[in-house]
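I have placed the structure first, in the form of structure tokens, so that the comments after it can refer back to it.
A single protein chain has been removed from this complex, and every other one stays in its place.
Showing chain A:
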Amino acid sequence: MAKSTPTEAHRVPRLGIQLENIRKHYGDHVVLDDVSLDVEPGTVTALIGPSGAGKSTFLRCINLLEQPDGGTIRVAGHTIEPGKNIAPKDLARLRSAVGMVFQSFNLFPHMTALKNISFPQQRVLGRSKDEADERAMQLLERVGLKDKAHQHPGRCSGGQQQRIAIARALALDPSIMLFDEPTSALDPEVGLEVLAVMRELAADGMTMVVVTHEMQFARDVSDTLVVMADCKIIEQGDPRAIMSDPQEARTRRFLRAVLER
């Protein structure tokens, strides 16, 4: 299902993600058991499920933060067969095409908010300092934190840090954004600021894969809901349909546990 038309911000060709038969294990312990997923460009996919289901590992396989043991990854126009040597140049291109936001923000604490966003642009995309700073200021304004430009992350709240982290990822003009439980480390109220930025991003047509426990966000914003349990995808489809009428007993159990909280 295609979303609203892309804005001029997306000059990059919009490419989706195809993951086929992704397998991952640590020793004898299986983490991902033949998981396949298609993400259409311009759509939002929400990944939910009990902890230990392999959601985060699966997400981290998309940008090769984890090396899968088998399967094929096609992301942002690059095809990757795990186990084969990937040229560092291709890997760097892939990484800058796929933005990622972590649960723990992971801003660079020794740099100001502005520099956190500006520095990677200069080093990865070769932008001039002025150009990078200007883009950084635009993005800070977009996430509502222009006044924090010259503060270090330590002086920002968790919600502010996460919004800066989103701006940092966006500054590299990624065609896909991955979110790994972006609000799990935040107070519910503060989490809303972050979710608001993500909603806006989704409305702009960004391709997003979001691991989350925010059921309302998953229902309202995502185009596809993917339920993972026991190292597999057990159910996927329209979020409202799954939430109101889950087909799998495991999904029912999980949803009841989350929604009755």
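Points to keep in mind about this one:
We take it that a contact is a pair of C-beta atoms (placed from the backbone, for glycine too) under 8 Å apart; a residue touches a chain by one contact, two chains touch by 3 or more; residues count from 1.
Quick note on the criterion: contacts and distances are computed from a predicted model.
Taken from the listed names "YCII-related domain-containing protein", "DsbE family thiol:disulfide interchange protein", "DNA modification/repair radical SAM protein" or "Amino acid ABC transporter permease", the protein name that UniProt assigns to the chain not shown is "Amino acid ABC transporter permease". Contact with the undisplayed chain is limited, among A:Pro82, A:Gly99 or A:Gly205, to A:Gly99.
Interface with the hidden chain, as seen from chain A, comprises residues 63, 65, 92-93, 95-96, 98-100, 102, 104, 106-110, 119-120, 123-124, 154, 168-169, 172.
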